[in-house]
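Just passing along the structure, written as structure tokens.
A single protein chain has been omitted; all remaining protein chains appear in their positions.
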């Protein structure tokens, strides 16, 4: 397959020229093509925001949900039809702010989906308010005195929740990002990929330059199965490490844990109950 | 002061005999009395659940909010009137389930409040469904095959969020619990106290006996300012440590960060704007 | 001493939470039905796990009656507070049974029969046996054969082990023995006719009726968050998940629940949620998502008194407005409010077909009273149960929101066919992609709202007219008041009065106005403070219902209340 197989002819891309989202779109298309994932078998689920528009620019099945609510449908879609590749793509505000409760609880479920978060440390679509990942002192039209809340650290939280795959990428490093995305999609279980993405319009602090200067890759020697090490690295703030922080290949997925799939792998959406069973259930109701 | 000063005459306590909540109520009253906190200056904010009923059995100002929504009002009350002692008391389902998003984001705010969570690993009031902290294989009327979600670990998450005070107690150890509560209430900033509380009716697994056998106290030597250590200890699952895991006394509180209190400590609720200022603001609107 | 001789009896059990009144109820309703009598029960209880005061009413009768009455022919008091709790319903005809200890301070004029129930329980090894003893006493007084009784005990406690079964059988026998002693002094049930057919009838709760309907509708996915009185339906579905391939998942909150169910539906599984007022309020944004993306979903709302947490374990009909007007924006929907179990089954099954047919949210309004009542019914009609299949295999250039003449775009699902299925919560074009074309916007609103409503209006369930059509007075009701109003009309036995019951409340049946204008006087009964359905009828027809009888203390209407209101209306 070729990245072009995912092209949407005629799509009117609404992003600003130079936005990091273009890089993520391109890298994602390439990743999917190289992994030979067919558009018809792929479902992208997104929320609302600039990042959430991504799936509109890529040929695939798409569930563009509400702001902050992409994970619940994503998890349900995968559970109903485990044969689909399900990827959740959304912004930092969407995924960690409005959607925070789904973020923490779906990590606990460990569905076999990939959760890509475009982390531009700002609310892009609504024109520049702080997002949960905005850094200290970041001034906006609503944070007039600058942000003073402790930035949300998606990696440390995911690790604290024993997420089965936790990674961070930087969109400009397209090759490394592609590698991380591949591993994430391949990973059996929930995979978080937080991708640093410069917003050239509303975030004049965390620019391409800034990300370049303030990030580096975890060493080869980093052992992603050591949760305490992973946490330590995720808590670094001086410079922000990139790469795969943590991985646990032994956890059962949500779908595997579902009784409906214990003996029968037929996707749920194909099933119908047997009338005889219903009849005997009703029959049994002669007693409580 | 005496614990009796908090007695509510005529309160019809709705808890089951033997419930761990009684111990928490008693310990909390004693703590407050020993700390000389006056009922009129104390606001308990609770959600809905068995734990959420606690403030009805203790004389104080009380905001009994919605299920899962106790933190937002608690934080706002403290911000509007920092002279009040504000304590949030609720159940594990309320605080970590329905209220999960407020839990994570209010830790980031670091308001000077105490967050007490009665952790009975079950939904008590609605008669026995799994809570986020329910442990693997726990069977209920809704988790027919037993729980398989990774239990929510409030401590590790709070630490991952750099909560400024993170502790766990066990209600039967009333003296230790009292000590922890005192430190939490004294602590300037957000303080989480997760209290193990047996539910004698709906949780036949995590009983008094079980908690006794499966908990122990962190050693004196534990350094609560070392975040990596704190995380490591919080992730222990074999036996569950009790005590103060983490503490950071240097973080500014939400109220301290608020511009309204930079120069003037008058609680917000006492303030009125000056008409002249309004007039000149209106005057300025001759231009955009 | 004897009970007023009549062909139906109302027996009330009262005690605290944790005393096992529900067990007594469970044993008795089964025993009564197996003995060949009609039975119905309903309960009121506090939102607490132990203590407080709860009561359950069980009616046994020759006729098929299924409503709540104020009248108590017999009161079994399991604790001291019982008499105080029910004092408004006790009169000199009420036979009060209970332990000496419990009835110590009883009113002189009361009609009391002492029975050592709690005392015997203590003797048998613990207070926990009181419930089975009490059941035994009543069972005996109702002339139910002890074999029947023992069998029920055996079935109920079987999974707790042989030891427990034995003890409970013994407790039952003790109850029968006490009953024997008492029956010397009272004679009951004489005029209540047995009908052997009843033995083989179904014994359901409102929850069971809905749950069976959902299964019949091929529900495959349910995400929900516990909330009384909808939790019982969640439990029902979770328990039948294995046999019927239903994925039940407890969501982290209500918002997740509905968004998950909508996602599951997008992927092709018929989906539902169950919740109650405050929980439903949290779902309203997602109701809009269902409307906008045209993704079918069934929403069960078990009503209880609000606002906010309100009275969690009480009954109300307060969420009609909330469902009719739920969700931002304007789109088609259907709202049912079944009044009896047969209807509940049928409606619940149809709800899934209609949701799929019109690609909309379909609501089922229930309430605590309806969900937690039991009664026997002859059977459930399976003849028209059919899983109507509206899902297509997508062609290569599939467009999810293809603008068709009737407003329905054939619905595909991902992974089934050659096409891709694009749905969007923003305004979108026919393909499903976000658009700001204002012409398309108008067409999409017309599709989602006007066109679909037009189709839906063609198949509204007509309200049921009970009584002749030569009425002077027309009584209007919806949802759970059905049985009560119906019985009240029976009591009154007047040709002048008929009853118009709505099983479907939205959209309003087109000929409703004809029914209303036919009457000299109209009267509506609603369990809310503002007369929500009356107002809705006025909104749709301009018709002003003359009398609104509104009850909003958390209790259902009783037959007597309805009778009284109607009598006074007739007297006007």
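Letters A, B and C name the chains as they come in the text, with residue numbers starting at 1 for each one.
We adopt the following convention: a residue touches a chain if its C-beta (ideal position, glycine included) is under 8 Å from a C-beta of that chain, and two chains touch if they have at least 3 such contacts.
Computed from a predicted structure; not experimentally measured.
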| item | value |
| --- | --- |
| Option touching the unshown chain, where C:198, C:289, C:337 or C:371 are the choices | C:289 |
| Touch criterion as defined above, residue of C:328, C:378, C:395 or C:468 at the omitted chain | C:328 |
| Of C:23, C:47 or C:340, the one touching the omitted chain in the full complex | C:47 |
| Positions on chain B where the hidden chain makes contact | 11, 39-41, 43, 45, 48, 53, 56, 59-66, 69, 72-77, 79-81, 83-84, 101-102, 104-105, 258-260, 267-273, 275, 277-279, 281-282, 285-288 |
| Contact set of chain A toward the excluded chain (per top definition) | 12-17, 48, 50, 66-68, 97-98, 100, 123-127, 129-130, 132, 141-144, 201-202 |
| Residues in chain C touching the chain absent from view | 46-47, 52, 255, 277-282, 284-285, 287-289, 291-293, 305-312, 314, 318-319, 321-322, 324-331, 425-427, 436, 438-439, 441-442, 445-446, 448-450, 528-530, 535-536, 538-539, 542-544, 552-555 |
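Following the convention adopted for this analysis, only the chains that are shown with their structure count from here on.
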| item | value |
| --- | --- |
| Separation of mean Cα positions, chain C and chain A [Å, integer] | 41 |
| Averaged-CA centre spacing for the pair chain B and chain A, given as whole angstrom | 30 |
| For chain B paired with chain C, centre-to-centre distance based on mean C-alpha positions, whole Å | 37 |
| Per-residue overlap in chain B, given as positions that touch at least 2 other chains | 97-98, 100, 132, 144 |
| Per-residue multi-chain contacts in chain C, two or more chains | 241-242, 252-253 |
